[in-house]
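For this depiction, one protein chain was excluded, whereas all remaining protein chains were kept in their positions.
Order of writing sets the chain letters: A and B. Residues in each chain are counted from 1.
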Amino acid sequence: MSPLHLCLAFSSLLFAVGLTGALSRGSSILVLLGLELMLNAANLNFIAFWRFGPAGSPATGVVFVLFSIAVAAAEAAVGLALIISLYRNQRNIRLPEATRLKG
Amino acid sequence: MIPTPAQVWLIPCLPLLAAGLGAVTPRRGRRLAAAAAILGMLGALVLSGFALCGALAAPSVHAFSNFDWFALGDGAVRLGWLLDPLSALLCAMVSLVGVLIFVFSLGYMDEDPNFTRFFCFLSLFASAMLCVVLANSLLLLFIGWEVMGLASYLLIGFWFHKPAAAAAAKKAFIVTRIGDLGLLLGMVWLYSATGSLLFYDGGRGVLEAGVLGGLAAPGLAGGLAASTGIGLLVFCGAAGKSGQFPLHVWLPDAMEGPTPVSALIHAATMVAAGVFLIARMFPLFSADLALPSVPVHALTVVAGIGAITALLGAAIAVAQQDLKRVLAFSTISQLGYMMLALGVGSWVAAIFHLLTHAFFKALLFLSAGSVIHATHHEQDIRRLGGLRGPMRTTFATFAVGMMALAGVPFLFSGFWSKEAILRAASGWTVSSLPLYAGLAGVVLTAFYMTRLLCGVFGGEARSPAAAHAHESPATITVPLVVLSIGSIGLGFLGTPAWPWLQSQLTGERIPSRPLLEGGGLTVLSIVLVATGLGAGWALYARRGRATAGDKDPLEAAAPGIFAFLGARMKIDEAYAATVGRLCSLSAAFADFLDRRVWGGLVAALGKLGEGAGSLNSGADEAGINAAFDAVTRGLRRTGRAYSKAQTGEAQGYLRALAVAFVVLALLALFGGLR
Partner (left out) sequence: MNAILLLIALATLGTAIVAMSGRNLLHSVLLLAVSWSGVAAFYLWAGAQFVAFAQVLVYLGAISMVVLFAVLLTRRAREDFGAPHNLTTRSRFAVAAGAAVAAVLLWAVSRSPLAGSKGPAPTVTVRDLGRQLLGQHAAALLVIGVLLTLALIGAVVLAAVDSPDFPEDAP
């Protein structure tokens, strides 16, 4: 059980937790938070491989994660704006009720 | 001043120009139209006079001038002008009679509103007749022939608002057209056999010995020669134009036209054109006489038809009650005499009679016109009478014409010309029937002319119109006098003692013979004339019918025959029953075909198209549309089914993603999916 294995197990479990939370909760903010957890898990993966993986370009993993964090930030901002918009339309933020796009 | 053959075209050109001027002259331009017409004819007369001098100077020469009309293939279609004694004499006759009739028309048509149109058509006709006479090409002759037919139609139907006149014009045109068809076929045959339609062409013309030899060879079925066939076809055209039996039916009806028209066209000139044509083409007609194998010579047919016509016309004229109709049937009869003369071989006698007949028949018609003008168009002889007092000049000229026609001996031209014909008929070796027919005709002619003279001028006036008649103005009477001089004088040009006319026409010096050369025949004909005159006098002059309602003595004596002859031997009815019926039946049949058969076919096709259309639309609706609708419905259903997957729940989608991820990962791990 190398440290890499452990790191990867850790990130997988975190991903699963985030997924479960995103799937099961009703409040859309919690779904968003679940998504953020999943992103974090992915970032963890990257850093794990950067630290323990085969030596490649020394900064690629770091750069990737930086970009990922930036994108996550943007996404969180937009998502929360969307939630506010949703709140305006249906007076609550329960995601299962937001089915206006139902085909 | 003598025109050469190349300049001879001026003679028909002058009246043509007058006709053109008349066509553009408005109705009020009466003086202009009349002056143009008369000046045109005078010009033609003067030129004809000079041409006559030139032709008579060299009577045996056929002076011609040919020219190309248009190019056709390798060669060209050629036309030409001919100047010989025959054409020059006829030219002069047509121009002279024409001028006199034009002057007559000034007085006769004075009250008619369409004065200008009349003179325009008259000039057109005169131009066409002169063209026919002077033509050296059968084609040019045919052109003039057809224009004459047109002018005749226009002039017979001059008072077109009268239904009788319109119908008569149509009848004339159609009947002569039937004859002209034969003429056209003859022309085509001649052209295909010889390659030329010129009469004289320096040896290559169709009337010249070289070409005739080829035509006269017996080459057709039954031993007929080409010249026989061509001759018979040409005779068809001549028979139509000259009113021979059975194509004579249009002439009596043509009397619906104004009297000057009857005088010019249907007495003196146009109807004589048929005779002239055969006389002109006599070498062709007589070419087969030398062949023994030919079963029927063309000239035999001509003689037979001429004899029948001479007798028929005279017989019907006896029972007619209309002044002009008597004269019309008389014309038919005299034309029969001319054809008879041609048939027995003496074209010279025929032309002699043509010339004399032109004068005295025109004279008779113009005198009748004078009577009609004076009695305001009363033409029934039962309602005329007693006009010898008030209309002395007309009476005198009519009497002169009547005596010339009847053949009163020695003084009058008709006697000499008829004698020539009878003499020629007696010398015919084939048969004596034409002679007997001619002799019978002599009696009848004298009889019916006496009847006419007595009916119109004798006795007392039988109607108010006749009672109030007075002599016509000078424009009418002067031409009458001139024509009577001609009727007397012309005869002396052809007596046996001085055969001037015959010599000029044939180009040979014919020796002078005793005056009564015919001997017994002459005496017989004189006796017959006297018989006819006497019988007419006895029946009509002495009795002097008092009223219009009295029956004609002949009618009282033999009502059946009189009625039959009066109804023109029912020939018109026979035509109507046969040819007319056939045409109506064919028309009805064609109409039936058109409406039922072809119309039905078209309608069926239309229904077929309609059916196809509805089939198409049905297939489209039921088949294609339904199929498309079904497909779209299926697509919609599928879409609806698919859209059920769109629950709108974001978490549901995420769930699906997770499941898919798991499945894929399993596949990758265990299924070898790379």
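Operating definition for what follows: a contact is a pair of C-beta atoms (placed from the backbone, for glycine too) under 8 Å apart; a residue touches a chain by one contact, two chains touch by 3 or more.
Just so it is clear, the structure is predicted and the values come from calculations on it, not from any experiment.
J.: Considering the whole complex, which of B:242, B:300 or B:651 touches the chain not shown?
T.: Only one listed residue reaches the unshown chain, and that is B:651.
J.: Touching residues of subunit A against the unshown chain: what are they?
T.: 2-10, 12-21, 23-27, 29-30, 32-34, 36-37, 40, 43-44, 47-48, 50-55, 58-59, 61-63, 65-67, 69-78, 80-85, 87-88, 91-93, 96
J.: By the contact definition given up top, give the residues of subunit B that touch the hidden chain.
T.: Interface residues of subunit B facing the absent chain: 651, 655, 658-659, 661-662, 665-666, 669.
One rule holds for everything that comes next: only the chains that are shown with their structure count from here on.
J.: Which subunit B residues qualify as touching subunit A in the complex?
T.: These residues of subunit B touch subunit A: 642-651, 654-655, 658.
J.: Once bound in the complex, which stretches of subunit A touch subunit B?
T.: Touch list, subunit A to subunit B: 19, 22-24, 31, 95-96, 98-103.
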